[in-house]
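And now, chain A:
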Amino acid sequence: MLPTIAMATGFALILMGLYGALTHRNILRMILGFTIASTGVNVVLVSVGYMPGRTAPIMDSAVPVADAAARVIDPVPQALVLTAIVIGLGVTALMLAYAYRLFRIRHSLDISKFTELKW
Partner candidate 1 sequence: MTLLAPLAAAGFGLAMIGAALMALRARSTAVAVLAAGLVSLFASVLFLILAAPDVAMTEAAIGSGLTTFLFFYVLGRIRREGYDDD
Partner candidate 2 sequence: MTFEWIHIAYAALTLFIVINYGMIMTALVRKIGARVGGRYGIPIWQNYIDLAKNIALRSKITHGVMYYLGPVFRLTGGVGLLLFVPTIYGSVMFQNFSYAGDLILALYFVFFGTLGMALGAGESGHPHSAIGVSRGLAQVTAAELPLALGVYAISLQYQTLNITEIVAAQQGSIFNWTLFTNPLTTIAAMFAFVGTMMRSPFDVVLAPQEIPIGPPTEYHSAYLALMQTNRVLFPVAKVVIYMNLFFGGATNWAEFAIKVFAIYMVSVLIGVVYPRFRVEQSIRFFLKWGLPVGILAILTV
C-alpha cells in the first residue's frame, strides 16, 4: 500500500514535471520542471526499495547485526537515490548556468528564440 502510493506520487510528479518542461517556453521554468521530475524519480526509486514492516537499514540497538537481514529494508535503492540526488543537483546547476549564459546572449529566456541551429 505505502510503496504503491509513494510510487504513484512519484510517477505523477515525473509526468507533471515533464509536462512543465515540454510546455513552458521559459528556460528557467523548463529547468524547474526537470527538477520536479527528478524529485519524482527519486520518490519512485525509494519506494521500490521499501518493504512493509521493516526499518531503516541502520544497525543499532533496535536492529542487531544478527537479524538485520530480517528487519531492515533494501538499502540499495537508497544508496542509488543518494547518488541520483547529487547528480541531479549537478545537472541543474549546470543548466542554470547555461540559462544565464543564454540570457546574456539574447536577453531572453524564451527557448524558441534559440533556433539558429537547425535543419
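A quick word on the picks: all candidates are chains of the complex that A comes from, given by their letters.
The rule we apply is simple: contacts are C-beta pairs under 8 Å (C-beta built on N, C-alpha and C of every residue); 3 or more make two chains touch, one makes a residue touch a chain; residues count from 1.
As the structure is a prediction and not an experimental result, all values here were calculated from the model.
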Legend entry - For chain A, as assembled in this complex, the candidate in touch from 1 or 2: 1
Inset, instruction - Sort out for me which residues of chain A touch candidate 1 in the complex. - result: 1-3, 5-6, 8-9, 12-13, 16-17, 19-20, 24, 26, 28-29, 31-33, 35-36, 39, 42-43, 46-47, 49-50, 52-56, 58, 73, 78, 81-82, 85-86, 88-89, 92-93, 96-97, 99-100, 103-104, 107-109
